[in-house]
Structure formats: structure tokens, C-alpha cells
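All protein chains but one are shown in place.
Entry: subunit A
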Amino acid sequence: MRIKCPHCGERDRREFYYVGDAVALDRPDPDAGDVVWDDYVHNRDNPAGVTRDLWYHESGCSTWIVVTRNTVTHEILKTELASKVKEAMA
């Protein structure tokens, strides 16, 4: 698996640390309550198909990346800087 870092270009998967679902960009309000927080921290759509997850270019430029990829084929469809994605959500 090779992942295209928006800064460094296409790199081997070994250079990246995987965090998980990109829900982490959408953190609930601190007072949202246990049901909302449980859902955010633990529950997952866990799709067989296209998913969006967060990777960290640990052995590269240390940037956070939103990777859109297919969990069935391992195809990488799109990579974006997490900071840009977060800005666009505002």
C-alpha cells in the first residue's frame, strides 16, 4: 500500500501511523453528554467499501492526512491535508 502525502508525494505505508476513522475531525461539544461522546469515541460505521480515515506522516513531514480509501480493495482514492478539511468544515 502506498499513500500520497500532500506534501511529500507517494510514500510507502510504513512511513504512516494509522489513527482510525476521520470522525476525530468532528469532536462533539464537551457538554454533549455520555451518549454522544460514547458514539464519537467508540461507535463506527465501519464500512466495507469507501471510508475516510486519519493517517499521520510519522516518518515524513509529520502532517495529518485524511485518506479516502476502499477497505475491500485497499485502493487509495484521495488524500487531503487534515487541516484543510477541518477549515472547510468550519
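Everything below uses one rule, namely that a residue touches a chain if its C-beta (ideal position, glycine included) is under 8 Å from a C-beta of that chain, and two chains touch if they have at least 3 such contacts; residues count from 1.
The definition used in the following text is that contacts and distances are computed from a predicted model.
> Just go with whichever of "Xanthine dehydrogenase family protein subunit M", "Sarcosine oxidase subunit beta", "Amino acid ABC transporter membrane protein 2 (PAAT family)" or "ATP-binding cassette domain-containing protein" UniProt uses as the name of the absent chain.
"Sarcosine oxidase subunit beta"
> Any idea which of A:H7, A:R27, A:R44 or A:K78 touches the chain not displayed?
Final answer for the missing-chain contact: A:R44.
> For subunit A, which positions touch the chain that isn't shown here?
1, 12-14, 18-21, 34-35, 38-39, 41-48, 51, 53, 71-74
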